[in-house]
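Got a structure for you, questions after.
For this view, one protein chain was removed and the others were kept in their places.
As written, the chain order gives the labels A and B, with residue 1 at the start of each chain.
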Amino acid sequence: MKVLRLPKSPKVLLGLGILGFFILMTIIGPWLAPYNPSATNFAANLTPSAHHWLGTTSLGQDIYSQLLVGARATMVVALLAGLVATILSVTIGVAAGYLGGLSDDGLSLLSNVFLAIPGLPLLIVIDSYLPVNSRSNTFVIGLIISLTGWAWGARVLRAQTMSLRNRDFVEAARIIGEKRHRIMFSEIAPNLLPVLASSFLFTVLYAIGAYVTLAYIGLTSTAVWNWGTMLYWAQANNAPLSNEWYWFVPPGICIALVGTGLALVNFGIDEFINPRLRAGGLTSRQRRKLGLPRRVRLGLTPVLRPAKAPRVSTAPAKLVSQ
Amino acid sequence: MRMIIRRLSLYALTAWVAITVNFLLPRLMPGNPVQTMIGKLTGQVTAAEMNAIQLSFGGSFKQGLFAQYFTYLTQLFHGNFGSSITLGAPVGAILRESVPWTVGLIGVSTIVSFAVGTFAGALLGWTRGSRLDSLIPTATFFQAIPYFFLGTVMLLVFASNLHWFPVLGAYSQNATPGWNWNFVGNVIRYGELPVISIVLSSIAGWMLGMRNMMITMVGEDFVLMAVAKGLPRRKVIMHAARNAILPSIANLSLAIGLVVSGALLVELVFNYPGVGDLLLQAVLNEDYPLIQGIFLVITLTVLCANLIADVVYLALDPRTRTEAAV
Partner (left out) sequence: MSADTFDIQAVSPMKEGPAERKGNAVANVERSEFVLEVNNFSVDYGVGENMVRAVNDVTLHLRRSKVLGVAGESGSGKSTLVYAMTRLLRAPGVISGGSVTLNFTSRDDEKEFTTLNLVTASEKELRKIRWSHVSIVLQSALSALNPVLRVGREFDEVLKTHRPDMSKAQRRARAVELLTMVGLNDDRLARYPHELSGGQRQRIMIALALALDPDLVIMDEPTTALDVVTQREIISELHDLRSRFGFALIFITHDLSLLVELADEIVVMYAGEIVERAGASELYEAPRHPYTLGLLNSFPPLHGPRRELSGIPGSPPDLSDLPAGCNFYPRCPFAMSRCENEAPALTAIENSDRSVACWLHSSDSSVPVPVELSRTVNPARNPVTTLKERP
């Protein structure tokens, strides 16, 4: 893990590209928006046109602006919730895995309980009890989302820490007399990074879904624009059944794209963690040229055609007899 | 057997936590929503109804916290989930109507998704590098789409526009509920699109997990042994798949939680008479007893499903029977 190589896999590059695009949208979206998303002074239910790239809502608001402005809250909440949840899962998971014994039992129990309770219903219940003014606070929403999303990462990190703890190089560090926190930082932590990154991405994926769902149900304040709220209004005004695809399809597609981007990057991390998953070797065209079968099949070691000549050696002139 | 008892006690504990959370939440929230609600309702409901409502929260607020908790637990054990504010009926009765629909929908969807997903994943893992691999990004994309969104799109395209499927509801209006063939056939017909929608949204996870495990398995010695034994290819794949599927079953528990969440929303979209719409209405109307009841029932159902999944896992992996539990 010394050298940070740029990923070569096209899947990962695509994923990073998609994520980069949406992070850009998060940052400069509100600037680019042509109109105020809440402004209702346009004609209602317009189909996409030059003035309104995505048309207008039933209330006369510009959908394109809503999309751009909404990116910010959606992404920020998702990333924030993902971050907080990951911090929670690292703290609890690594502690449980490293400390072992009673602390491990207690923390594992905690994670298992949170894991077993289904996330969304719990979210809905908690959110429904929130006073209405809190619901507009994206931080609060992000916080409660992270409360329901940390358990999976904790379990994975605990398992990983446990397996690392018993590895030879950690044992060696302990024998040399390294301090515990140094061991955790310089020996265990670097090996946890890929799993950590993967866990973070999964959590962000969960968070964005949870946030959008909450908004769709109407449990977040409609004052803050996000993609879920757009879907809420679209549903409330019967956009799907009135064939106003330009209203509810774009936010959904955006959500899906962000999710896909996250998943694609996760593939790359998966392949990094498990070398067997890497798609090494030749392309099928190269194989065909060499006379090899298109796919390597187990138990059928391929034979090169035409065969190659062996590395030539010279025979000694004569060998003495015994 | 010891393992099962451990899992059972874990789930019992979780159930208890869920119940306690249900009890504590309204009291922990700023602004004490329950008091406010009671205050709002005073004068609008009869004394008897007020009593019933208070009971669902643990009795009169004039008692101490522990006394309320005790009352609350006792009520639960008697099957009394309280009384819905908006619908005026006991929560238990309301739920008895809608829960079977939800359980049916989620159950069928999960089974189909799991079966098709792991099968496809096994094939993908085994025939790695073939054209089938293009399925992966497609499935990933579908996975990232929120359940309700996909449901909406499918409803729009296939039901409203193409008329391939019926539009809304669980059965046609003129069918009479009951165990007759007409009704059952109706249910199946109306259930097709929601199930397809949920399956599409969740299948990528199974596919990928199984695929990755299959690829790992192919690198294991015992699969090479199976080939060396001269077994037909089908049997070799079974050897690998039998092992590769284990983590997926272990993850079934987690997945059920996610599927439940998504399915609730799909019910909304398709107007399915399950728990989803009920929950939404309850939330909008701040019908706390109903919310609590639904939450509890969902949690308990998920825990039961988890337990079943754990038992299946124990049956399939002999190594867990002798080793200590994780």
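Assorted remarks:
In the analysis below, contacts are C-beta pairs under 8 Å (C-beta built on N, C-alpha and C of every residue); 3 or more make two chains touch, one makes a residue touch a chain.
Values in this document were obtained by computation on a predicted structure and should not be read as measured data.
Considering B:4, B:65, B:111 or B:316, the position touching the chain not shown turns out to be B:316 (whole complex).
When the missing chain is restored to the complex, the residue among B:64, B:79 or B:232 that touches it is B:232. The chain not shown here is touched by just one of B:118, B:243 or B:306, and that residue is B:243.
Although one chain is not displayed, its contacts with subunit B can still be listed: residues 219-222, 224-232, 235, 239, 242-243, 246, 316-319, 322.
In the full complex, subunit A makes contact with the omitted chain through residues 280-282, 286, 290, 292, 296-322.
Keep in mind that, in the parts below, only the chains that are shown with their structure count from here on.
The distance from the centre of subunit A to the centre of subunit B, each centre being the mean of the chain's C-alpha atoms, comes to 22 Å.
Taken in their complex, subunit B has these residues touching subunit A: 10-11, 13-14, 17-18, 21-22, 25-26, 29-31, 33, 127-130, 137, 140-141, 143-146, 148-149, 152-153, 155-156, 160-161, 204, 212, 215-216, 218-219, 223-224, 227-228, 236, 253-254, 256-258, 260-262, 264-265, 279-280, 283-284, 286, 288, 291-292, 294-295, 298-299, 302-303, 306, 326. Subunit A makes touch with subunit B in their complex at residues 11, 109, 112-113, 115-122, 124-131, 134, 152, 159, 205, 209, 212-213, 216-219, 231, 235, 240-241, 243, 245, 248-249, 252, 255-260, 262-264, 270, 274, 276-277, 279, 284, 294-296, 298-299.
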